[in-house]
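Here the complex is missing one protein chain, while the rest keep their positions.
Up next, subunit A:
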């Protein structure tokens, strides 16, 4: 996996230069370069706008979960709040710590946000030529998934360099902690994706979507992989159950302690863009991408809307964004050791076992339905486990030992 990551990073860097990418990795280079550029601009513009409004939506939804109203003062029902936030964060005093490594200090948030933005263009939003006669994706790479993870992993460098360049021990500790947890989760993330990739036989996101259109959504065959991917992508985007990188309630902050003004906003931006990318990747990989299942398109009269491009992708992205906010409004933050134990002790072995099972199914040419049954069995097993652990025996010694009779 380490080797693969290294290779991925290399390929990712190569793919950054469009000219190189056009020669080496583009499957069907059909769109003219100016169109690719325009679409890249649109994606980046869209992502930044989505980030801005995501902050508003998140604040409003979290407020409603806490039975409050949330920001509603700027503009009609608070719709201009992101604008006000942007103006505020741009015009705030931009501090650079006296002993910071100035170059790296300035560079770190840029690295974070740049590499966060770079992955979204791979996600297909419709069939070929659906974007005014052009393809509804920026670039179509055969190494698609590998590129996505290689590039989004570079964002960790932003975090690490930020902590290091701040020349403050708390920032450094925070950044070490964040990079350690992110790299740990990266492991389970990568392995959970090996199984679907093996099954589909392609890393190309477009082909993964096509495969799902023909054979049914991958979530049916790959439920454990889906669950692991969902959890780990939350950790990758530093979302609440795993948001130790900036545990604002108990720490001053993590790697971003010394950052202020627009540099701090850039870190936020990177984090939200990771989140949006994750909520676009999850449906692309497991929930049929921009398509709805084939049988729905057969329904008379209304069947047509199930094959519309864009629509379903946006619906699915919105669903997962909502899900992430919902989780943030509900769950508490894991302690650091729990975080690591959960990744290395639970998710990683589970991902490995599932990978071996599905590799066996693929290698021996067993029918696809076997995987569906295995998925179902794992779901049943999970529910049984949930039911068994539902009411813990209050007298049983807790994992941390019985302290004064109180179950910790």
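In the analysis below, a contact is a pair of C-beta atoms (placed from the backbone, for glycine too) under 8 Å apart; a residue touches a chain by one contact, two chains touch by 3 or more; residues count from 1.
FYI, contacts and distances are computed from a predicted model.
A single chain of the complex does not appear, and UniProt lists its protein name as "NADH-quinone oxidoreductase subunit I", one of "Phosphoribosylformylglycinamidine synthase subunit PurQ", "NADH-quinone oxidoreductase subunit I", "Carbohydrate ABC transporter permease" or "Cytochrome c oxidase subunit I". For the chain left out of this panel, the touching residue among A:38, A:57 or A:331 is A:331. Counting over the whole complex, subunit A has residues 61, 63-69, 72, 326-327, 329-331, 382, 385-387, 389-392 touching the chain that is not drawn.
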